[in-house]
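I'd like to ask you about the structure that follows.
In this view, the complex is presented without one of its protein chains, the others remaining in place.
Right after this comes chain A.
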Amino acid sequence: MAAAVRISLLVLLLLGPGGWGQAEPPRDSLREELVITPLPSGDVAATFQFRTRWESGGGQPWGQGVSHYRLFPKALGQLISKYSLRELHLSLTQGFWRTRYWGTPFLQAPSGAELWAWFQDTVTDVDESWKELSNVLSGIFCASLNFIDSTNTVTPTASFKPLGLANGTDHSFLRYAVLPREVVCTENLTPWKKLLPCSSKAGLSVLLKADRLFHTSYHSQAVHIRPVCRNAHCTSVSWELRQTLSVVFDAFVTGQGKKDWSLFRMFSRTLTEPCPLASESRVYVDITSYGQDNETLEVYPPPLTTYQDVILGSRKTYAVYDLLDAAVVSNSRSLNVQLKWKRPPENGYIHYQPAQDRMQPHLLEMLIQLPANSVTKVSIQFERALLKWTEYTPDPNHGFYVSPSVLSALVPSVVAAKPADWEESPLFNSLFPVSDSSSYFVRLYTEPLLVSLPTPDFSMPYNVVCLTCTVVAVCYGSFYNLLTRTFQIEEPRKGGLARRLANLIRRARGVPLL
């Protein structure tokens, strides 16, 4: 938003002349990061993350107190306080992450729009707040989120635990909805970019050009708001806003079949300067080399530092380009990446809530134990019901969407991971909190299902009316005539010459006379 840019300029002016007092209040901070991951199929994935931490809204009860907006966008800050939100996660996605070809993503989102939120325990009517929240968000992000209502909202009981600080997890304060038919386009990207402190003028956000970002196999943009620990002892709370954008550039469509990638080829722009409001601005390139393919990744310009860590269960090496360090324009090349993971056996749990027509959808949650080296299929039988004729969309032959399924898994990792300190480690390593160091958490989504329901012929009412009216007119009309028509005998008239001539001819023919 323009307001954010103006406020950021005001902040820059204030920093110049005066200084803060001795006890400096914690300032909002911005960290931005771009991770470029070459994928096994020759495509390349780019993940942007912009994390704004809001220090002025902390303390218990959350959301109250002083509301100073320096880097944190006012539109979202007011949402948090008005609807007493504890967490908000909204994602808009086009395409599907092909895990078989591309590997495990950092953060996947379902096709369409997904919105889930945790409300605080002070909220009395959660459904009312949920409905108003989705309407306000539809205005902010120019998406049709106002179509979220009780027919596509569920209250999961086991998945979707809070991703931020939690004070008890009563699932009645959680709401989850997916709109699989939602389209993502520039009109959703524009307000998303305006929430960033530097908008799209400086730093990593200059790369966010719509005509390149939408020419991709997978495009997912998300907004995540949650409370996080302000310090290592976790005695105080601050709000964290993460804006993530993941795209996968197709090797054949955008890359013309070549596996050489550069920032200019991907985004048609290069990085020039960091965002002056950012405390950290980095580009990470995955340069893990693999013995099987005998292919090593070469990165130009040569990185000054590298970063090695266990990411999603395997050790990876990343080349780091710090924009705040020196003005460097970075290029990157492609490489094959392979990931393997195993699932530990667990006991089972099933929760099923059948649907009620026009009130709530089906909800099925299962905790399953899978045998090793096997394929498990889960199938559900369904019947196609008839809809009322006003419930059909203007293009019913397209079909109706069934929301994608969610798969949450704890995967044992080959290498033990140390619990990460969220301030020291990069952003992509602190998406999910790690409590048990022998496994990592991952959340995957399936494709949405497009079901073609039998579409009535909408011209039939007209045909039926015409046919029925004709039949009624013919039958009833005939009866009516028979019942109400009276027959009168007409006196034969004395004929003229013409009549006598005609009678003559008639007598000759043998036909009755006039």
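Points worth noting:
Convention: contacts are C-beta pairs under 8 Å (C-beta built on N, C-alpha and C of every residue); 3 or more make two chains touch, one makes a residue touch a chain; residues count from 1.
Just so we're on the same page, contacts and distances are computed from a predicted model.
UniProt records the chain missing from this view under the protein name "GPI-anchor transamidase", selected from "Glucosamine-6-phosphate isomerase", "Secretogranin-3", "Large ribosomal subunit protein uL10m" or "GPI-anchor transamidase". Annotation: of A:Thr99, A:Thr306 or A:Thr393, A:Thr393 touches the absent chain (contact as defined above).
In the complete complex, the residue from A:Arg100, A:His233 or A:Lys494 that touches the missing chain is A:His233.
Listed residues A:Ser435, A:Ser459 or A:Thr486: the one in touch with the omitted chain is A:Ser435. Only one of A:Phe147, A:Tyr307 or A:Phe400 touches the absent chain when the whole complex is considered: A:Phe147.
The omitted chain makes contact with just one of the residues A:Ser81, A:Gln120 or A:Ser138: A:Ser138. In the full complex, the hidden chain is touched by chain A at residues 10, 13-14, 17-21, 23, 25-26, 56, 58-60, 65-66, 68, 94, 131-132, 135-136, 138-140, 142-144, 146-147, 157-158, 161-167, 169, 172, 181, 183-187, 190-191, 209-211, 213-215, 229, 233-237, 346-347, 349, 351, 353, 367, 393-395, 408-410, 432-433, 435, 441, 458.
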